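Here is the structure we will look at, set down as structure tokens.
Omission of a single protein chain aside, the complex is shown with its protein chains in their original locations.
The first chain written gets the first letter, and so on, giving A, B, C, D and E; residue counts start at 1 in each chain.
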């Protein structure tokens, strides 16, 4: 089984909830084949965001993709969002069975 | 401290919400000692699933277990679910302090 | 781009929902610069927790930090919480762009 | 023709979805409202049921359920033959159309109230017993050999589904407690019903808007089917209602039940029992076409037909 | 004996849970309903409180709270001695039984309304002041040395808990605004109260069903305790009510308060203050046995006893 596993990247972004639609569009433009969102709350450099109120809620978005796409998306986030928005982003290694499903069409 | 850390696998499955009970049973049968579910929404090969409506909601399930269990569960998912259901699954490495807690009884 | 990436640790804790405030305080005391919480449900050694009811709900907390902080927090959890509370904790490797944002002030 | 304002809320939701407004009804509110509607409909039905002899209702229900089996069988034949769909898809869609939509029924009740036409209150009993048989028919149609099907599991899934439990539970509570016992609950379950329905329809409009994309993949045959099938089923409902001696109002409601397509119980059951069927097709047709068609044109049409034909078959 | 239909909703929830229906009340609806119930009970109490002299209520409350301390102390002695539980578990369970269940109280009020018996409206004040002292007793019992306990933290936790804040907040708002000022809010907080309670009990049935598994681990002694303790406490409540001159209805309510076991404030407080106690035991007993017992048998029993003994102790 384990020889069928392929390495892919998982990009995780935690940010203010209002960005959901914009990020979805940006991810698609950057070559991602999908994304998953969960509602979140938390604390960071910009204080406590308790999620009780639309402007005070966070989301947590995951994008499973190949390495070039992940790095491209991360760079896009750094350029376009890091300065002005409440955001944290990180990339990790994961193994998947169907590598084609998470291969960018663009790259 | 770090010498007490043991490597385990984290299997993450993102799929349609209706599968929660079936997957829980399958995971237990496959040797998992537990699982964690969060509600999710997202986009993939099968279009947008916005979670506003029971048939259009996703879940995100995590199972922390040893490597053989993780690979066995992944194979089970591939055989039983990948063809017909909306599903994404990946495995990653994590470090834990209490390895016995995440050791399959079966394996 | 990839040469700008720095390795950090992601500590993930899944536990009973009532601990949210205490853990937030403990994490801050242990040098974490932030955390993210999502609501969860699940099953483990202590049976099914379906989240339908405050005393039966779980949360999933993530802390992105440097390695010493992650190990310190994990040890703190083991000492203070593992015995009495419903809790699972694990650490994984992630790559970030802004390492300073996730560097403990304390350490 | 009487005009039912709750429809406007559906239109508003549809509009908001189509213009891609950021209006979102939280999933939890949707769930809460549907629990409320199911319970309230059950309670009202139970109170009415207490007023009539059970045996006569049981007799009518048996006929109504038996005749209704024609619907999934016909649908399957059409979808498989002229429609050219694969077996699983044809069977799954047939199950959706054989089952019923509770909200469509509720809108028909509202509509009737505005026309001043009375209907047998115990028709909710038919609603309960029309929901699940078609689901079982659908599974049988999908698997002729039936070897792989875990029937016990499936039956449990269908019979313990939340819509059956809440409708039947409400029915039993209403029947035991009676109008007098339920009175202190009227404020919530009776007085607010219409407003909650309006709210729910707003959400349904948003959901339908989000499913319109599925229709593109559906093909012309399925689109025609999604309008023709309810009309045919509605007419079958009127004939059946006349045959068993229901009032004109009862005929409108039975026509609506027959004509409506399930989008709660059926999707859940089919996803588990016939996973190889494509849910985008069945939900696209049932929710994207038939549901709005029934709300906007079907119910007034069944009303017109029922009034016109009343006594004709007697 | 009068029969209270809201109980049927509890039974429906229990049934749905036991047959493993996919009916789930969203956690958020549970939270919302409990906020509503707590606020509404507080408001009603505050309106009533405005009608009586504060000093006399304060005197009665002092007696009621002082006598109530017997409950956790007795419970602890029984659980630790004959029950053989470890100190932490005995103390935690004692705290649950010493505190009160707001929903049990609300069902008793509904029950009374059906019997036509009046009760002092200001009894809600006792509800507030019975909730937290037992929690503090429980912590003292758990830690004789009390060295490790962060008392400031614990007191804050208990007194700023949502049930105290909402009950007391409602009480104060009702007291300041009075019946006249609250009138425009009656539609929500008074008229819908019973329906919301029914809805909440449906959810409670589901929750209780999900906790029945805990009972297996509880042992026979705890099961007996979970029925005998409320009966004994209920009788203490009737005696106390008679001693301080409450009406028969007031005696039923005070008996119910004494007999009920907390499942909101106590679990939260004990989890933080006595973490080594096993919550499956206390919640299993309080929610799995005592809560349904009080609803189904306890309240009618306290009513019967209160009617029978009224004037006897005076």
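Definition applied: contacts are C-beta pairs under 8 Å (C-beta built on N, C-alpha and C of every residue); 3 or more make two chains touch, one makes a residue touch a chain.
Predicted, not measured: the structure shown is a model, and the values here were computed from it.
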Contact set of the excluded chain (shown chains only): A, D, E
Selected from E:10, E:76, E:111 or E:189 as touching the chain missing from the view: E:189
Hidden partner interface residues of subunit D, rising order: 3, 5-6, 8-9, 12, 15-16, 19-26, 28-29, 110, 113, 191-192, 194-196, 198-199, 202
Using the touch rule from the top, list residues of subunit E that touch the missing partner. 28, 31-32, 35-36, 39, 156-157, 160-162, 165-166, 169, 172-173, 176-177, 181-182, 184-185, 187-189, 192, 268
On subunit A, what residues meet the omitted chain? 16, 18, 22, 39, 46-48, 50-57, 83-85
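Throughout what follows, only the chains that are shown with their structure count from here on.
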Quick one: how many steps at least from subunit A to subunit E, stepping chain to touching chain? 2
Looking only at residue numbers at the subunit A/subunit B interface, is the share used by both copies over half or under half? Answer same or different. different
By count of C-beta pairs in contact, the leading pair of chains: D-E
Between subunit B and subunit C, the Cα-mean centres are separated in Å by 19
Suppose each chain is reduced to the average of its Cα coordinates; what separation in Å results between subunit A and subunit D? 40
Rounded to the nearest Å, the gap between Cα centres of subunit B and subunit D is 35
Which subunit E residues reach two or more other chains? 22, 24-26
Scan subunit B for residues touching two or more other chains and write them down. 38-39, 92-93
